[in-house]
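If you scroll down you'll find the structure; I have some questions about it.
Left out: one protein chain. Kept in place: all the others.
Moving on, here comes chain A:
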């Protein structure tokens, strides 16, 4: 049995492998056109996948963001309660600090008198005194410094001035009392505003998603039409 390629087949093989048949001119043009078609198809497919992938990433990202925010919202009320408690304490402390000052009143007088006497001893415009007064209160300082020469001549005026001062000082001391109350309001306002902001953010992001979805939709539709 001769299953091996025989001599005749050797000749066949040799001659056939040497042969070349020139294809028609149109053959390359056809191949060229076919290649162009597939080239145009491929990026389209890729773009479609990109759209799908991009929208998926967008949705998951927005979802994660909203979930994260919801979590932080759940934790926020807890913090605000703590704040309220702390603020209450702060108010009490502020009151405790301010009350003795209101009750006595005299230590402040003394301090100011000392300051004024110091000013008397030193020259009219001594910087260290000014600094001390600046630390105490800004509006009162300048008035007092202006009145320092007057005090030297007429001591009773000092009393009148000092009588006015405690009232002012009281007003200044009362101010911190009001501040915590305002602060409480501000915090509650802040949290409510934050909530509103969250709602606004959600609405805007939803709008954005809708817009993106529409653009993707139209793009895909256009592609399909093509």
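For this structure, a couple of remarks:
Quick note on the criterion: a contact is a pair of C-beta atoms (placed from the backbone, for glycine too) under 8 Å apart; a residue touches a chain by one contact, two chains touch by 3 or more; residues count from 1.
In this text, contacts and distances are computed from a predicted model.
Taken from the listed names "Xylose transport system permease protein XylH", "RNA polymerase sigma-70 factor", "Phosphoribosylformylglycinamidine synthase subunit PurS" or "Na+/H+ antiporter subunit G", the protein name that UniProt assigns to the chain not shown is "RNA polymerase sigma-70 factor".
Remark: the omitted chain is touched by one listed residue; of A:24, A:74 or A:224 this is A:24.
On the side of chain A, the interface with the absent chain consists of residues 1-3, 5-9, 11-13, 15-24, 27-28, 30-32, 34-35, 38-39, using the contact rule stated above.
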